[in-house]
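Structure record follows, encoded as structure tokens.
All protein chains but one are shown in place.
And now, chain A:
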Amino acid sequence: MLNRQQAPDFKQVSTINFIQPTEKKLDNGVPVFTIYSGEQDIVRIEFIFNNVNYDVDKPLQAVAVSSLLNNGTQKLTSKQIAEQIDFYGAFFQTEYVQDQSSVTLYSLKKHLASVLPIAKDVLSDSQFPQTEIDIYIQNQKQKLQVSLKKNDILSRKAFAKALFGDTAYGADIKAAHYDAIKRDDLVAYFKAAYAPNNCTIVVSGKFDEESFGLLNHHFGHEWEASDAVKNHFDFPQTTQQFIYQEKPEALQSAIRLGKIAINRKHEDFAGLQILNCVLGGYFGSRLMNNIREDKGYTYGIGSGISALQDAGYFFIATEVGADVCANALTEIYKEIELLKTELVSEEELNLVRNYMLGSMLGSLENVFSHADKFKNIHFAGLGYDYYEKYIQTVKRITAKEIQALAQKYLKADDFVEVVIGKK
């Protein structure tokens, strides 16, 4: 007779295999890290550039260059670029994040020879036509207007500004910043940042010797170096601050609170990730259990640690019914306090260990994910022993150590609390 009350036996994840890349250099010295897999006939090539020469008066330079990059070269118009990329079923994506700007090319292997020259043309000869800039400014200003009607976005902006001020991590972008975009600045930024000596290439997929030859043929030569200076920021610890913007019509209030913490390079980082998981890092977390599953105040609540190059930060974010906002805040602080005053039970801790190990295993789904794991450590200046240490910490951390981390990193009097809506 089947006993449905008895859970089946299970095992904790014992080994997690990371595929490490091979490193080669193009003729001009650009490092190429390759994670090979022959399963599917596809290739992902990421050209990753540090953000450079940050100018507090022109916070949009890097973002605008990233967005406008594929809008025309001396040879090709923006439409021709898009048509050719699409014709080969390829994807050409530009992305700006706080520390880096990247260009990612996804292609079937058979079309690589056709799409690489287009990518090279764009990366070395983008022209930033004024008409395209004008359209960009107009449309971005309109998008900004829509964003500023979203309480969640307003809370993110206020929070980042409070933690990071006028740096690339915190700049509060306004319509006037778009109006101030000048073509000359974009061209200058493009030349400074999108240069071989500021570039790292990470490849994943079916990328063989012949493909490397193609890549080297196009990107190993005739690409001008620059003398740009990589961004660097320093931040003081936050001190307690309450930011409240009232929205009389709000049905829900957006809450975001947190503080400057640590990044991957710090020895406490793995431990803090475990602490974060207990508090708000997964569906069964304490915040979810209390504020969603017990009280029904919200559709979702979570916490996280974000690791940037020059800082890390901890945050809790949610949108809650406007009428229960004050109660939700009380419960959030209560959960933080509990972690400092009471030890996490062995049962809960074991659950979190297993969950985090399973989650790590599951995050290595395919060759692209292995490349993502490599980027996490490579750009933080770390090696694969980082993951080894992470896994060991997850397996062995004690309840006492978690409590100590809570006392060290979750001091409520360092917190910035942002509420947009009604209290």
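The rule is simple: a residue touches a chain if its C-beta (ideal position, glycine included) is under 8 Å from a C-beta of that chain, and two chains touch if they have at least 3 such contacts; residues count from 1.
Note that contacts and distances are computed from a predicted model.
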Original post:
The chain that is not shown, which UniProt protein name from "Ligase-associated DNA damage response DEXH box helicase", "Branched-chain amino acid ABC transporter permease", "Outer membrane receptor protein involved in Fe transport" or "Peptidase M16" does it carry?
Top reply: "Peptidase M16"
**OP:** Decide which residue listed in A:Gly29, A:Gly213 or A:Gly296 touches the omitted chain of the complex.
**Re:** A:Gly296
**OP:** Would you indicate which residue among A:Tyr88, A:Phe235 or A:Tyr333 is in contact with the undisplayed chain?
**Re:** A:Tyr88
Subject >> Interface with the unshown chain - residue positions in chain A >> reply: 2, 4-5, 7-13, 17, 39-42, 70, 78-79, 81-83, 85-91, 106-108, 135, 138-139, 142-143, 145-146, 148-151, 249-252, 282-284, 292-299, 319-321, 350-352, 354-355, 357-359, 361-362, 365-366, 368
